[in-house]
Structure formats: structure tokens, C-alpha cells
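Only one protein chain is missing; all other protein chains are in place.
The letters A, B and C name the chains in turn, as written, and every chain counts its residues from 1.
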Amino acid sequence: MTRRFVMEFERPLVELEDKIAELRTLDLTDKPDLATEIAILAQEIDQLRHETYEHLTPWARVQIARHPDRPKTTEFIEALFTDVIELHGDRLYGDDEAIFAGFGTLSGRRVVILGHRKGKTTKENVRRNFGSPHPEGFRKAMRVMRLADRFGLPIVSFLDTAGAFPGIEAEERGQSLAIAESLAALSQVAVPVVVAGIGEGGSGGALAIGFGDRLIMLENAYYSVISPEACASILYKDSSHAETAAGCLKMTAEDLVGLGIVDEVVPEPFGGAHNEPEAAFVAIGERISAALDELDGQERATLVQRRYERLRAIGVYA
Amino acid sequence: MTRRFVMEFERPLVELEDKIAELRTLDLTDKPDLATEIAILAQEIDQLRHETYEHLTPWARVQIARHPDRPKTTEFIEALFTDVIELHGDRLYGDDEAIFAGFGTLSGRRVVILGHRKGKTTKENVRRNFGSPHPEGFRKAMRVMRLADRFGLPIVSFLDTAGAFPGIEAEERGQSLAIAESLAALSQVAVPVVVAGIGEGGSGGALAIGFGDRLIMLENAYYSVISPEACASILYKDSSHAETAAGCLKMTAEDLVGLGIVDEVVPEPFGGAHNEPEAAFVAIGERISAALDELDGQERATLVQRRYERLRAIGVYA
Amino acid sequence: MPIADWFKARESRKYTPASDKSAPAEVPDGVWVKCESCKHIIYEGELVADQRVCRHCGHHFALSAPERIGSLVDEGSFVEKDAGLSPGDPLSFSAAKPYGASLDKAREQSGLNEAIVTGSAAIGGHDVVIGVMDFRFVGASMGSVVGEKVARAFEAALSQRKPLVMVISSGGARMQEGMLSLMQMAKTSAAAARLSDAGVPYISILADPTYGGVTASFPVLADVILAEPGARIGFTGPRIIEQTIRQKLPKGFQTSEFMLEHGMIDSVVPRSELRDTVGLLLEYLSAKGGER
Partner (left out) sequence: MPIADWFKARESRKYTPASDKSAPAEVPDGVWVKCESCKHIIYEGELVADQRVCRHCGHHFALSAPERIGSLVDEGSFVEKDAGLSPGDPLSFSAAKPYGASLDKAREQSGLNEAIVTGSAAIGGHDVVIGVMDFRFVGASMGSVVGEKVARAFEAALSQRKPLVMVISSGGARMQEGMLSLMQMAKTSAAAARLSDAGVPYISILADPTYGGVTASFPVLADVILAEPGARIGFTGPRIIEQTIRQKLPKGFQTSEFMLEHGMIDSVVPRSELRDTVGLLLEYLSAKGGER
């Protein structure tokens, strides 16, 4: 496993791996003891590796969800869809590259694709504002949702954002209105809506294109009302308690199945989707197709009514 | 008649009026001949006054339509409506003060009011951009049109603009889309729409809130595809031919009745509405109420269909 | 619990409800308040008579839900619904301070079971469904119960075809209920979309402060959006924006007046005019409402 980027929770493991890699460069021909020691160390490392990756903590998953090499919306689209046509602009103010909207064909099925779009390079990330949309991004998504509704195309939405952008211009142009209107629009589109959480699911900015008739999530994706850091800084006045907050917030895919919000957890390759993106593409593609199959042939009114009932059922009270 | 502002076409008359006013300050007790001359001159001035104002040329009417003391949308609203509530904003970008939108009550009838809004003072005019809207003005109008449609309130629209604002930001924010979408929205609102041309009717910026089920115009209001000056500068490369262009463009209320675009010409007080605004308020108020009476009780679908048929019938071809 | 009982409950706690000028007798003597804005010292009796608006500078103090209802609806017309609906602790949230403890404190301080009071009432003679948030209850954040009560209010307005009036103030989504809170944004927005689709009037009133996930849901989906003067309204809180962009925010940023200037709300209406304005708006919106 070669790593371009080491996550915090991997550090103990990586240090050992580096050490053994160094040891292995030594000439051991006349040092049989050392060879044995290395073999034992290797076994311990294996052990640690399994411990590290097989019981990932919520905070570790957040780090994986944010891994720079984690496959992004753009790559999922490239891998899974043919005949892609991107649609630009909100017809009001601008074209927000932090959100992708367009047409695509998934295993022969014509659909509308939405998704938060982070970049792979710094340059891309600057243009795409690191995947954090302004109001015009949500308004573009809404416009294309309505196209989907008009023309009977199912919607497939990919979630991967730290959240709607917190800036002056975003507030000036109505971040809250854009999100609220997107929520209202998404609740009313009379076509199947399948949502795939593939990375970060940050608050209202994720939710604006982030609910529907099926919500599937990659194993290490998260979806949360607030970032663990912000939660910690409110509760403890100290963002270093983010790890605790990540656990308390119940933001992992598995937790959210328990809360009745997520329908299905899609397993990731060992250690995270960045280790084997192709496997993640295939797994997500299959689950989206299966979900669309299930939703096929439902009446327009039934779809909308059931989506409303799904939402109405969310909440715990006495 | 005291004048704060002299229009170009009034100048010969005003010069004579000034002259006679001066003469009348003289002591004529021992100058009976001069007194007689003055009486004759007064008669000639009367004659000229009638010639000037009773057969107003199109270009003269354009000047009257632009007269700074001509009653504005705001004054019509104040004079005719009670219980006025202004509604601000397009919920997208801004609140354009060049367009008024709100609720008002006309002789007991609850309606939605739209209108281009020029100012009376320079300060007001700066805030209201001299009545020339940006895209957000049209989008506000559209939003309030849809409220009218939702809640079954007739729309009364006052036209008084030199046109949509020709500026960089207006283009950036989609002046053409805002106007087109406003046209589409206005064609579809299923409530009575009565439009009153009270001053300038400049091109697409007027049209965006400027057609409906009845279109009435004050006698000296104009409504034109292009300003006479711009037309002259295109045709003659010289805007001083504006007078000729004003005639050729058939932009007066009377001309537009002939072309089947305007339903009714509302007479103005002698010399123009600025001479007696109250009379203009009453006349317009009566005609709007009468038009709304006529449209009362029509089915929603019938209204929309007839409005479409009205538009469809406009045009001359072989 | 009917509204009258609250007033009783709160009197016993020496908390003073806003009320009409005609009822200053209810006010305990000798209580003085310093205006947060102009620093004037105001006699509590005056403040109550003025619906908690500073008569020196016009600053609008927060109203509790009962005070708000008293100041907005026709006297005696309010009937509460779903008063008993109470929050659980679905995440067993215990970071820093256990959620359960926060709830207990909120209940005790406010005399309420949650951060919103809903029911039916009349305003200017118009029957309405109404919801009023109360900032004293965990910052009027929206968790499962607030979302549920809001959704039920929308549904009641829809099924009875009665206009809905919502008075908002909130710090945002309630993080102690995690994603359950976030999803209330979608739930309430979906409920609002259905009401809108049915052509039933909906008026919202934004009071200080209205922030976060709450702003970005049902409050801004109204047919007419009003705000009180000087109310702070926004999506992201100012401190987080300052941290992100590393610069000071302009003066007046995220106030009602800022929202008005940027086209996001219909009107800024002083508290003293709210009842009449809402009544008149209902006249317009109910003229032929719902014939679709």
C-alpha cells in the first residue's frame, strides 16, 4: 500500500510500516535473529492494520471521507455513466462549479445527475470552491430537478460536501432561501430520487440535494447536522474534541441506518475507497441501479406521497 | 398656468406668454392703444395655445409623457388605492426600487399592484434608477404575479419607464432572461390583468409588466418598440431626427388603438396630466375599475386562453 | 395547556408577559431593565406596555412564545395543540453536557415542553393555524419535536384550508439530535411545499435571531415573509463566517434590513404594527384563496 497522504488515525501504523520498510533494506544474510524479529514485527503490523481498519471509529471514518484521494463525484460519474451532458447555470446569477448537474446514462437508463463536486487538484478545488456551494449552485440543482420532473427522468444525487459555503456573498444572495427552496423542490419532483453519500455529508449544503426515495451511503461516508469540529467548538469551546463529537453525533452510515435515515450501507474496499476506487464505483453503481429498479413504474403521485411519508416518519419524540 | 418646466414644443407659446405677462405689468391708464394691442395679442396667444395643445404631435406627446411633473406610478397608487402593502425583493438577489409590487385596494376590490417607479426628486430617482429596472425588478414582479395567481387577486399594472436598464450588471444578471420569464409568467397568470400606460412605455422593460386582458393608455402616454432617439440614431445616425421617428413609430395611444394593441385612450386634462393630476387619477381609476368589472367572474382557464388569443391576433402579414 | 395557564404559570415565576397597554396591572412593581441597545434603564411596566420594544431606541427585545401569542392574536382566540409532545434523547447525546440535562433546564426555565408552541387562533378576525418559537428553550433549536409540530401545523392548515402564520426565532438545527434534526429541515420544507401547492396562504415572521438550518427551511418558504426591525437573520452564524473568510463582517450584515435590501424578505415591520399588518395581509391572501 503506497500512501500519498497519511490520515491522523493511521499514523501509528504508518510509522511501523516505515520502520519495517527501512529494516528490510538492510542486508540480513548473516543476521538471522534480526530476520526473525522483522518477521514478528511484520505480523504485529498486520495485526495493527486489521485493528485499525476493521473497527474504524467515527472520527477515523470522517478522515477517510475527507481523504484527498477519495474518489469524487466526477470520478463516479465518469466511471458509471455514459452519454453525459453537463448543464450549466441557474439562469439567474452564475454557474457554480461546486455542484454538478446534467444528464447521464446508467446501464442504459437515462437519468439526471446531481452532485457536489470537489476537485482533485488545488486549481480544480479553487474553481469548485472545495465542493462548498453558493446559492447559485443550489438554484442550478433546482432548475435541473425541475427538468427531471418535466421529462420523467430519475434523479441520482451524489453527496460530498463539507457544507454550503459560509461567506458574505453566499448570505447576500440568499444561501438559506436557496437551500430551503431546493428542499421544497426535491420533495415535490415526481420522479424517483436515489441519493448516494460518497464522502462528506455536511449539513444543509448536503441535504439540499441529499434526500429522496432511497439513501445509500458508502461505509465511510458521513452525514451530519454539524461538522464534528464545529460541534466540539460549541460544546467544549475547543475543536480538538472533534473526535468525541464525531462519536456523539451518530453521523456514520451505520448509525444512520439505525436512526431510520439511511437505507443501505455500501461496503468499501479495505481501508477506504481511495485504496481501490474501481470497487467503490462498481458497488455504488450496482446499488443505485437496484434502487432505481425498485422504484420503476411507480405512479408520479405515489412517489411524491411516499417520499413525504419517509420524511414525516423521521424523528423521535414522546 | 404656472410652469416649472417648459417642454420644447411649448417654447413659442411660452415666449409669447412671458411677453404679455411683462406688458401687463405696465401702467396703461393713459395708453388705451397699447391696452387694445395687448387684448389682441392675448387672443392670438389663446389661439396658439389651442393649436399647440389640441393637436399634439407624437413628439410633443413624448415630451409630455416625460414631463418631470407628470404624475407617477407612486402618486396614482396613493390617490387610487387604500390598504397598500408593498412587497419587496425577488428572493434571489435584491430589491429593485425601479419597480413597485404590492397589494392594494381599489374601490373595495383587493388587487395586486405592479408598476415602474420613477422618482419625483433626484434622490428618489437615483434610488429608483429613474424607473429603469434591473433583472431583479422583473423577478420581483414575477414573484408577485405568482402570488396574485395563487390567491386569485387581479393584477393592475402601471407602465412608466424609458426601458429596462442598459448596463453591465443588468446584462450579467440576465436582463433578457428576466424579461422573457416575466412575459411568460404574465401570459399564464389566471387572474384578470389590467394594464395602464401612464407615461413612458419603453420597449421590453415596459412590456415585461405591460400586457394583459385590457390595456388602457393615457392620451399622452407612449408605448414603443424603441425610443424615438435611438430609432433616429440608427436610421439617420443622428438622434435629432427623433421627432420624425416618433411619428413613424406609431407610438401614441391613439395609433396603438388603430393597431389593435390598446383598448382605450383615457383623455388627459388640457395640456397634459401634470396640469391637473387629480383629474388623471380619477379618469384612470374609473377605467381600471370598469375593466376589472368586465373581467369579473371569468373562469381562470378562460382568462388565460383569451389573453393568449389577444396576443396571437397581433401582427400584420400576408 | 391553554394560553391563560401559561400566563399563570409564568407569573408565579415572576416572569412578565407582554400584553396590551390596557393591562398594566399585572406587572410587578419596581422591576427595571437595561436596554441592550441604547443602555437606557427602562421600567419593566413600560417595556411590557410597549410589547418589549424600547421606547428610547426601538430595540426589539425577545418575546417568549406566550408573550408573542398575546401580542399577535385576537384576545382569547388561541387554542394550543400538541402541547404534550416532548423530546427524547435518541442519540443518548452526552458530549460536554448531557442533552437530557439541557432539556430539563429548558423546561424549567420556560414552562414549555419544547421550543415551539402551535395551535389555532384568530388574527384580525381571520382563523389561522399558528406556530411560535421560543428562544428560551435550547435556543429554539429544531429537533424532532419542533420539526414534528411544524409539520403538523402545516398539515392542519392544509386539511382545514386555514392560513398559517409562523413566528420564528431559532439558533438552528438542534445538534443534540444529530441527523434527526437535519432531516427536520427537509420534513418541514416538504410540508411547506404541500401547503404552497394547495394554494393555502402562509405568512412567516422572522424575529431575532433566526439562523442556521431553521432559516434554510420552512420560514423562508412563506408566501409573505416579514421580519422585525434589527433581527439577526442568516444561514451561517457571523463568527463562523469571520473565521472562514478571515475578515470583519460589514456593519448591519445579516439584519432584517440587510435581508430586505438583498431581496430576501417582503417587509420589515415593527412589532407594534405586526398584528394589523398580518391581519391585512390575510385579507388579501384570503380574498379568493385556494380556488385552484
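Heads up, the rule we're going with is that a residue touches a chain if its C-beta (ideal position, glycine included) is under 8 Å from a C-beta of that chain, and two chains touch if they have at least 3 such contacts.
Please read all numbers here as calculations on a predicted model, not as lab measurements.
Judged over the whole assembly, touch between the missing chain and the shown ones holds for A, B.
Touching the missing chain, out of B:E172, B:E254 or B:E278, is residue B:E172. Across B:I77, B:L183 or B:A291, the residue that sits in touch with the chain not pictured is B:L183. Of the listed positions B:A98, B:A148, B:A196 or B:M251, the one in contact with the omitted chain in the full complex is B:M251. Across the interface with the omitted chain, chain A contributes residues 83, 85-96, 103, 110, 136, 140, 147, 150-153, 300.
Counting the whole complex, the residues of chain B in touch with the unshown chain are 164, 166-168, 170-177, 179-181, 183-188, 203-204, 207, 211, 223-226, 230-232, 234-236, 241, 244-245, 248-251, 256, 259, 261, 307-308, 311-312, 314-318.
Just so it is clear, only the chains that are shown with their structure count from here on.
Of all chains displayed, C has the C-alpha centre closest to the centre of the whole protein C-alpha set. The chain with its Cα centroid farthest from the Cα centroid of chain C is B.
Counting C-beta pairs in contact across A-C and across B-C gives the higher total for A-C. We define each chain's centre as the mean of its Cα atoms; on that basis chain A and chain B are separated by 56 Å. Once the centre of each chain is set as its mean CA position, chain B and chain C turn out to be 43 Å apart. Within chain B, residues 91-93 each touch two or more of the remaining chains.
Under the contact definition stated at the top, the residues of chain C that touch 2 or more other chains are 196, 220, 262-264.
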